[in-house]
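Structure first, commentary second.
The other protein chains are all here in position, but one chain of the complex has been omitted.
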Amino acid sequence: MNWAWFYRLGSPLWFYQMTTRWLPWLSLLAFVLLSAGLIWGLGFAPQDARQGNSFRIIYLHVPASFLALAGYFLMAAAGAIGLIWRIKLSYMVMKSAAPIGAALTFLALFTGAVWGKPTWGSYWVWDARITSMLILLFLYFGVLALQYAFDNEEAGNKASAVLALVGTVNIPIIYKSVDWWFTLHQPSTIKLTSAPSMHPDMFQPLLVMILGFYCFYFVSLCLFTRVEILRRERKTAWVGELAARSSNVVEEGKQ
Amino acid sequence: MKKYANNGFYAYLRRDLRLSHRRLGEAASPLIFFVMVTTLVPLGITPDPASLSVMASGIIWVFALLATMLSANGLFSGDYQDGSLEQLLISPQVLVMPVLGKITAHWLVVGLPLTIVSPLLGLMLSLPEAGYLPLMASLALGTACLSLLGAVGAALTVSLQKGGILLALVVMPLYMPVIIFGGATVQYGIDGLAWTGPLAILGAMLAATVALCPLAIAGVLRLTSIN
Amino acid sequence: MKFQFQDVSQMLNMGGHGFYVWSAVVVTLMIIIGLIVRPLRQHRIILNQIAQDVAREKLRKRAVGESN
Partner (left out) sequence: MGNPSLVTIENLRFERDDTTVVSCDQLCLDVGDILQIEGPNGSGKTTLLRLLTTALQPLEGSILYCGKSIAECRLEYLSDILFIGHQSAVKLTLTAEENLAWMAPSGLDFSSVLKALESLGLAGYTDIPCYKLSAGQQRRVALARLLVSDARIWYLDEPFTAIDRDGVKLLERCMKEHVSSGGAVVVSTHQNLDVQGVRHYPVLGGSSLRACP
């Protein structure tokens, strides 16, 4: 069972070259999807009967919370691969996934809060989904803080990988217990998240936005990972040559 | 296979209890913290018994959580400083048992006294009559859960100098389900509902953490003892 | 599927909810652009630093070469 292809998959050089080729196309696709979805959702989708136009924030809130959660699982998976097969690249992917996930979770919280104001009259509502999203943000902060607390890079990667795994085990428990807690205290009010059977005209732009957010997520992840690769492999030959080549380009441009 | 005095669950349980016994002042500080900080509430918010009794169960649970978390740091940092953690890592035994022994010792020194003292604080915060039994039951199980989860945080931050506050940051989200069901148990008791329901869920959480946390801790101690 | 608003001012107002919708859109765009621009900037900074390291290394080697 030769694992050559698997380890080749894990080589930073291969990842860097592969992303140099594919990244422009992926970012173009992300741009098209996002702008189309946004214009469609904000401009063309029909108004919601009860919430009026404020429901349009769903086109930002739902994709962001999807990505926030999916991002955490991706980060934990990258950490697990790093721990089990000791592939340096997967640690780099984990390190890059953390800040993006945290930013998207914050975005989900912000859009949720802004959405709460017109529908419920106050920015912060202890709704089940919003509360679980807040705890997810704390989980992200835990991983980020642990990552940069160690001066030994190796220990930092392993500790935050384990924390991400522990967090993954806890996420379903947290979500279930927050839902249960929510029904305990406010059984009557409608839940923000119960996706009302949406009119197809409203639903299609949401799908486009979710796809757009996924593409954007992978573009950003690749960009952050490439920076991490350069930082970690700065002593290798190919990085030195790459840097030399790019700085010449800059000098020629200057003359 | 040669056997050693320091192998296994009871060896570490006895040793840690003896260590805490030698430094009783230090061991009792979480308890004193728990009592003192609970007296802040009437001073800070309101001494009026009616409004206190509404908040009593939540307050006691939150401060029990904080007391356990503050004391979790000492679980491994003492051993790390004087080198006995390294001796533990290379001792011929499965790492899970001594870790469980240390956590049980931590619970006996911190969790149990909190549970025993909690009715006294219930009195101070005018907790309704029906709340005392569920309070003690939920704290007994809950503090054990908190000790186990806090130990995971302690293992993650053991090699850091300023690990204390980071431990709180790392462990706090993991504590949230425990406090939800802990508070709910007492609330159900006060409202006259069957409070054994949430208590059972707390028991399930304890079973899960007893099974999984020592494994995670053993893994983390081996991985991050690099320097 | 037709455009929901007659003119720009109605689109901005969005039946009174315009402020919330547009503030959410603005923050979303800021975060998305930020998550793209920041790594690109870091990428350029690191490349320049490495280029300087490589140049400095060459200098040192040449100096050592001349000295012995």
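When the chains are written out, they are named A, B and C in that same order, and each has its own residue count from 1.
Quick note on the criterion: contacts are C-beta pairs under 8 Å (C-beta built on N, C-alpha and C of every residue); 3 or more make two chains touch, one makes a residue touch a chain.
Computed from a predicted structure; not experimentally measured.
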**Message:** Checking the contacts here: which visible chains does the omitted one touch?
**Reply:** A, B
**Item:** Candidates B:N6, B:T39 or B:T196 - the one touching the absent chain
**Value:** B:N6
**Prompt:** Footprint of the hidden chain on subunit B, which residues?
**Reply:** 1-7, 11, 15, 18-19, 22-23, 81-84, 86-87, 89-93, 222, 225-226
**Asked** Where does subunit A touch the missing chain, residue by residue?
**Response** 152-154, 232, 235
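What we mean here is this: only the chains that are shown with their structure count from here on.
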**Fill in**
Maximum distance between Cα centroids and subunit A occurs for chain B
**Centroid distance [mean C-alpha coordinates] between subunit C and subunit A, Å** = 16
**Message:** Centroid from C-alpha atoms only, then distance subunit A to subunit B, rounded to Å. What do you get?
**Reply:** 33
**Message:** If we count contacts the way the header does, which residues on subunit A are in touch with subunit B in the complex?
**Reply:** 83, 135, 138-139, 141-142, 145-146, 149-150, 152, 154-155, 158-159, 162-163, 165-167, 169-170, 173-174, 177-178, 180-181, 184
**Asked** Residues of subunit A touching subunit C in their complex?
**Response** 27, 34, 38, 42-47, 52-54, 56-57, 60-61, 64, 100, 103-104, 106-107, 110-111, 114-115, 117-118, 201, 216, 219-220, 223-224, 226-227, 230-231, 234, 239-240, 242-244, 246-247, 250
**Message:** If we count contacts the way the header does, which residues on subunit B are in touch with subunit A in the complex?
**Reply:** 152, 156-157, 159-160, 163, 166, 169-174, 176-177, 180-181, 184, 187, 201, 205, 212, 216, 219-220, 223-224, 226-227
